[in-house]
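First the structure, then my questions, so here it is.
A single protein chain has been omitted; all remaining protein chains appear in their positions.
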Amino acid sequence: MSDSHAAHGHADAPGNNSPFFQHHFVTMTQQASAAKLGMWLFLVQEVLFFSGLFMFYIIFRYLHPDTMLWASEHLLDKTMGGINTVVLLFSSVTMALAVRAGQVGNKQHQVTYLAITIVCACIFLCVKYVEYSHKFHMGALPGHFYSYAGNIPGEPQTFFALYFCLTGLHGIHVIAGIIALLWLMKRSARGDFGPTYYAPLELTGLYWHLVDLVWIFLFPLLYLIH
Amino acid sequence: MQTFSPVLIGSGGFWMPPQASTFAPNTDALFHFILWLCAIFFAGLMGATAYFGWKYKKRSDADRTSPIRGNHKLEIVWSVIPGLLLLVIFGWGFAGYREMIVAPPNAINMHITGQKWSWTMTYPNGGEDGNRLVVPINEPVKLTMSSIDVIHSFFVPAFRVKRDVIPNRYTTIWFQATELGSYPIYCTEYCGDRHSEMIGHVDVVTREEYETYLRGLAGCSEGDDLVACGERQFQRLGCGACHSVVPGQRIVGPSLAQVFGHEVSLTDGTTLTADEDYLRQSIMDPNSQIVEGFAPQMPTFAGRLDGVNLAAVIEYIKSLQ
Amino acid sequence: MASIAETHTGPHDGGHHESYLTAKRGIASWLTTVDHKRIGVMYLASILFFFFVGGVAALLVRTELLNPGKDLVEHAVYNQLFTLHGAIMVFLFIVPSIPASLGNIVLPLMLGAKDVAFPKMNLASYYFYVVGAILFILTIVLGGLDTGWTFYAPYSTTTSTSVISATFGAFVLGFSSIFTGINFLVTIHKMRAPGMTWDRMPLMVWALYATSLIQVLATPVIAITLLLLICERTFGIGIFDPALGGDPVLFQHFFWFYSHPVVYVMILPGFGVISELVTVHSRKGIFGYMAIAISSVAIAFIGFLVWGHHMFVAGESSLAATVFSFLTFAVAVPTAIKVFSWIATMYGGSIRYTTPMYYVFVFLFLFSIGGLTGLFLGALAVDVQMHDTYFVVAHFHYVMMGGTFIAFLGGLFHWWPKFTGKMYDERLGKLSAVLVFIGFNVTFFTQFVLGSRGMPRRYYTYQPQFHTLHEISTIGSYILTAGLLVALVTFIKSLKSGEKATANPWNGMTLEWHTESPPIEHNFAEQPICRRGPYDFPEIDESAAGARH
Partner (left out) sequence: MAAHSDPHYDGLGHHISPVRVYWLVFAALLVFTGLTYAVSFAKLGPASLPVAMLVACIKATLVCTFFMHLKYDERFNLLVFVSSLFFMAVFFGFTMLDVASRALVDPIEGYGVYEQYNPPAAPAEAAPAEAAPAADEAPAAGH
């Protein structure tokens, strides 16, 4: 689907004069759509990566529904989960607005929205920290480290292994997101992004929305079990 | 190791081992059907390749080649026909498989336990034997199998049966032996160092021999000759897989010959004379006293060996001088 | 010679275009290159090195099996040798073999592009490969690995060998595979030469497209499986190990969901190479272009539905086994179509007996046997007898080594003049093909008989009745090694003293033959425009109704 033909069409296509135009592409539009397709393929790989843990969830819920019900009700805090969901949704909106600011070339908005997104991500991690420390304190840990006093029917240590795997892997992705957002903020502040070149903003936005998507499914599956 | 005498009863031909169960004829028939089908296709393909390779060899630079780039009719034909043949193979394969998974209700029930590098067979009367499965001829036998450490796989080539033996779960197979004789049992799922020596054998015998064998298997009672009964327990629990009865020959564990009454030095540096308590302790809780130069690999036999059987095994070990 | 694409100026315009090999000098220029051709050459060197390491392990295994009992090494060392052979050959050689080496070199050239879509990611892919490889070498040093390349739990979660470094190595290699996959997919979608529609792409590009689909969709599942295995060994989470409440058959589902599609990652590029070689060397348009192109993608898709045929006797429910057996036969049809089409392509051709064409014949012979023996393993009743015996070992060596590796060698000989700029000694090349053919069949056909007679897999010692067959197989492996060494000598001799290759030694029509050998750094002096299909050779007599006079 390459657009313009011979080499002479280089100069006048939109964005071709931008310093970030890679010269093995013919036009900036081609570069942008290639970058986006590449990112979507990366997101496909992330979906399949999380699918392994969701498979673990399905099997565990199929085999030990009682453990899950009991442990989720007694040891997982619904309000904390709810706060985290709202925080992540809000960070998703501000991320999308940051991308929009990039499209219109408003540097100031980009920086502020990115800052809010990073703050929200940090709030999410703090809430997670509180939840984890509560569980560490109670001894509700995975596998060998499980030493929770109360007796939970079935295999509680495996449930907490599942909980820590799911939320832990999601947390790692949030941290990776924060690092990417900080790098983005630096570049936004430098004024790299404009109407013809905002691919990094958009790609990090797609990644962040996927992290939010995973949490949208994690929240009901782990916290709201009946 | 049990050498397998190639008794050519109902031979499986060049490809397959001898047929000794009700499944064998059907499995072999399907195998040979696929074999001949593939041979014909393969001959056709290679024939065409060789012929084209020779006929359309480059003769000169002025060669002109055919403009053919496809032929929908031919392409449909060579998709549909193989498809139908494949369906036939699938159907036949499934028919044979369906026989193998549903055990007849009147089958004799036995239990197989796989552990690292030996099989333990538990017979209907509770008697046990190591690496030796005795089954009556022409009677269905159902094996309920489980493992106590890693995955093994119970495979009797002559019966055309195979099923993985999984820890913490039961898997079952059944067969009906049709030929007398002794057939090897292999472990076909990799299970560690001695995976290749985890070999047992199935003895297909007449009903009477089977009955007498069962009676002989019952545990030791007070009156029996303890040493002989101890040797049978030693055999059934597969102790021989790791401990040899020949003085000084080391397999995985130390040799048990000339142990009783002699000095034994342990890994923690202490030395003691091997008396009955030491033997009992080593069987019940092997990791508490490990002979110098050996690794703590022996599983505990608490719950599997007690009372008269334990006393019999100790007597047997005492007799090994 | 009316070529497929006219370039605006003659092919030998301004001399300032240096070949990509000599444009920049020094190690640093190689280690920090983002040129797809250099990355392809670096991949080629690395995977050939690991093919050598895996091959030595194979030779030790075969020598040990010469006689029952101890020939060379103890039980434990033998177990580590066959595990090493399996893991290195799968993760470090055959998965990246054609896509990462030949694919990297040839794909942008075939598309008429300057480079792959994400050059820096391409280099990152190579460095992930290097890190993964170092972790594997670390595994050997840290006490080896004796779980088999399949890492089945609970053995892998309880053994004392260094499973964690091996699984982490395979996890890192997964990234290398995913990055190559993403790169190729985007390059094929977005960077084709003007005029190159989907039905004018060379079939090698279709094959790499289908391969990349699988790489992107399947590799993450093995990544999470290996991570869970590492967590199980360290934290004791109870997912796979039954002692902790897990289910080992669940591990096999996780593992084979990746490992069956990955065997199509291995063979599909081989199909692509064979499609290219058959057409160019018999000077004929491919027979049934759309059928072969679509069957590549069909195999990639159906490949995801059949993984259960590895677990027929592994405690899988009989309902699932039946469903998987049925779908397994569905995947056999597109593969059969390909083999028939290649042979039909030779009809009415003008076959040049070059080394690549020799390897095409070897491929057709060996892969046909490999494919057909898959039918035995797909039928439930016969698989109960054949599973985990040498029949399976022979089957997958026929399709993996006989299929992918032979196609890889054929492709290497075919494009060698293009990316090294040097021809090779045809006589030596053909000798290597003949020796490999004989050695391969002697080694592995005997293993079919061994397997059907009940010889189990991964056995250190075996019963006496299998002795003669093992001897024949071991001797065969030496002949095979000789053939491979002859091929190695051919390449080394060509590098040292091969004469200069022309831009188009085989008169191919695809775009990579429209630039110098070795190509300039940006591949094409002028952007080529694709006017016609990839296989419109001048020898084809459009007027003739197929009859060749």
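Think of it as A, B and C in the order they're written, each chain with its own count starting at 1.
Heads up, the rule we're going with is that contacts are C-beta pairs under 8 Å (C-beta built on N, C-alpha and C of every residue); 3 or more make two chains touch, one makes a residue touch a chain.
In this text the structure is predicted, and so the values were computed from the model without any measurement.
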Can you pull out the displayed chains that the omitted chain is in contact with?
-> A, B, C
If the hidden chain were put back, which of A:A71, A:L97 or A:L181 would touch it?
-> A:L97
Among C:I47, C:M191 or C:L217, the residue in touch with the chain that has been omitted = C:L217
With the missing chain put back, which residues of chain A would touch it? List them for me.
-> 14-15, 28-29, 32-33, 36-37, 40-41, 43-44, 47-48, 51, 54-55, 58-59, 62-63, 78, 82, 85-86, 89-90, 92-93, 95-97, 100, 103-104, 144, 194-198, 202, 205-206, 209, 212-213, 216-217, 219-221, 223-226
Interface residues of chain C toward the undisplayed chain are 189, 217, 221, 243, 247, 249-250, 253, 257, 304-305, 307-308, 315-320, 323-324
Identify the residues of chain B touching the omitted chain, counting contacts across the whole complex.
-> 101-103, 109-111, 113, 115, 120, 122, 124, 126, 128, 142, 144, 146, 148-149, 168-172, 299-300, 302-304
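As a working rule, only the chains that are shown with their structure count from here on.
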Which word fits how the chains touch one another: line, ring, star, complete or other?
-> line
Find the chain most remote from chain B, comparing centres computed as mean CA coordinates.
-> A
Chain pair that, of all pairs, has the most C-beta pairs in contact | B-C
Averaging only over C-alpha atoms, locate the centres of chain A and chain B and give their separation in whole Å.
-> 50
Residue numbers in chain A touching 2 or more other chains?
-> none
Identify all positions of chain C at which a residue touches two or more other chains, and write them in rising order.
-> 247
Note: in the complex, chain C contacts chain B through residues 75-76, 79, 146-148, 152, 154-155, 158-159, 242-243, 247-249, 282-291, 313-315, 318, 321-322, 325-326, 329, 332-333, 336-337, 339-341, 343-344, 346-353, 361, 364-365, 368-369, 372-373, 375-376, 378-385, 387-389, 449, 452-454, 456-465, 537, 539-542, 544, 546-549
Interfacial residue positions of chain A with respect to chain C in the complex = 1-2, 5-7, 23-26, 30, 33-34, 37-38, 41-42, 44-46, 48-53, 55-56, 59, 142-145, 155, 157-158, 161-162, 165
Report the residues of chain C in contact with chain A in the complex, numbered from low to high.
-> 8, 113-115, 117-119, 121, 178, 181-183, 185-186, 189-194, 216-221, 223-225, 228, 231-232, 235-239, 244-247, 250, 254, 522, 526-527, 529
